[in-house]
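Quick one: the structure is below, and I'll ask about it shortly.
In this view, the complex is presented without one of its protein chains, the others remaining in place.
== chain A ==
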Amino acid sequence: MNLNELTIKQAYEGLKNKEFTSVELTKACLNRIKERNKDINAFISVFEESALAEAKKADEMISSGKQQMLTGIPFSVKDAIDTLDLRSTGAAKILDNYVPPFESTVISKIRAQGAVLLGKNNCDAFGHGASNENSMYGPVANPHDLTKVAGGSSGGSSAAVADHQCIFAIAEDTGGSIRQPASFCGIVGLRPSYGRNSRYGIMPMASSLDTVGPMTKTVEDIAILMEVIAGSDEKDATTVPDEVPEYTKNLNKKEKFVIGLPQEYFETDGMHEETRKLVENKIEKIKAHTELEVEFKPVSLPYTKYGIPVYYIIVPSEDSSNLGRIDGVRYGMRSKEAKDLYNIYAKSRGEGFPEEVKRRIMVGTYSLSSGYYDAYYSKAQKVRTLIIEDFNQAFAQVDLLITPTSPFTAFDMNGKINDLMAMYLADVFVSPSAVAGLPGISIPVGNDSKNLPVGMQIIAPRLGEEKLLNFASLVENV
């Protein structure tokens, strides 16, 4: 096995037992990136020099007995998350030369343990998209089939993990941006509960939905990372004060589960038969597994189909105001064509944002404008309440919900980019829980006949990550 193919846990053990050094591990990842980036395009920036310096420092920490869980482990970060003194573009040309003088809290926590930051992952610009084709740095190819998309918006992160270009990645999920690409690339990805992890230092998209979470090769690695990154932060007033559980201690623990199967998630239009079959087969295997105490119950979430329309009002609305700060005035690119203040804004933004970003800003501006607010934003916020009540009713009867992560597997490059609604509907199973602020994980359940991975989503009540991760760890290899 090559070093870059290790999990966090394996790499930790190997470093601890002096089987290899962090420098060797980091070089293995950097070599893999060099070999593959021209085909997959998972990285916008690679920080070879600083990564090797960090690895050397990590090796010193390890030899002086100061190893922590993530010391010396190479990882990558979605480019819409700020990293101190390291270029962060958000995959938009307007921030092509942007070097943040501050850092995301989540990334600081990871780097404080001595983890090695390899580089920044490609994504849909500012997280806007479901295929990673809205990046101004080119699309990301799926490592399982280079003619297919990697999913989005965190497609660079999912491809980098699946292709072993890093040991783990940190990304952001507003309406499915971790779970959907995780399913397309056959890896594990967790959207935490809203408020569980600090949003400080991420390029804000929809502030009432944004979350930061891990993308890994195993459920155990997710638990390891959540113990490090979760918790309240005085720099993000929406983080919750609840104590962070010891997620790793609670893995593979015998526990009784009642699992809900929401019918709306198994019989939607455009669902691939093979995708549904693979998820149902996994459920059958769980049922047949005698060591597991699991009861399945059919449940109904009747407002599911309104998840996407609610999402496409709330998100562009919040997007349009959040992106107001990126205007070519104080940082980022300022258009050379601009001759007055209005045009500094309009031309810099016109040149520096891709089409999907402009679409969302205009949809949001329109939804929030006087006379339309009640019909759109206010209406969406009310339907959002009904979607939350749907989940509350389901969770009164069951502990967790199981659904497919996506109705289909990775689609062709350019396959949906010109059909806006088809692209938006790719998030049909991941946006309702995001709108409700719930945690959800996608785990791989096998490949279809074209050898493309299928993911299964497990959704928990708010702050139910402990039970969610335990269940996921128990069924991961069933």
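The definition used in the following text is that a residue touches a chain if its C-beta (ideal position, glycine included) is under 8 Å from a C-beta of that chain, and two chains touch if they have at least 3 such contacts; residues count from 1.
Keep this in mind: contacts and distances are computed from a predicted model.
Asker: Out of "Branched-subunit amino acid transport protein", "Gas vesicle protein", "cytochrome-c oxidase" or "Aspartyl/glutamyl-tRNA(Asn/Gln) amidotransferase subunit C", which one is the UniProt protein name for the chain not included here?
Answerer: Of the names offered in "Branched-subunit amino acid transport protein", "Gas vesicle protein", "cytochrome-c oxidase" or "Aspartyl/glutamyl-tRNA(Asn/Gln) amidotransferase subunit C", the absent chain's UniProt record gives "Aspartyl/glutamyl-tRNA(Asn/Gln) amidotransferase subunit C".
Asker: Of the residues listed, A:Y12, A:Y312 or A:F408, which one is in contact with the missing chain?
Answerer: Once the missing chain is taken into account, the touching residue is A:Y312.
Asker: Of the listed residues A:I62, A:A380, A:I459 or A:L474, which contacts the missing chain in the full complex?
Answerer: A:A380
Asker: Please identify which residue in A:G119, A:G437 or A:P453 touches the non-displayed chain.
Answerer: A:G437
Asker: Using the touch definition up top, pick the residue from A:L15, A:A58 or A:V363 that touches the left-out chain.
Answerer: A:V363
Asker: Have a look at A:L52, A:M69, A:L86 or A:V240 and name the one touching the chain we're not showing.
Answerer: Looking across A:L52, A:M69, A:L86 or A:V240, the contact with the absent chain belongs to A:V240.
Asker: Using the touch rule from the top, list residues of chain A that touch the missing partner.
Answerer: 85, 98-99, 101, 194-195, 208, 234, 237-238, 240, 303, 305-306, 308-310, 312-313, 320, 324, 327-334, 338-347, 349-351, 353, 355, 358-359, 361-363, 365-366, 369, 376, 378-386, 388, 420-421, 424, 436-437, 462
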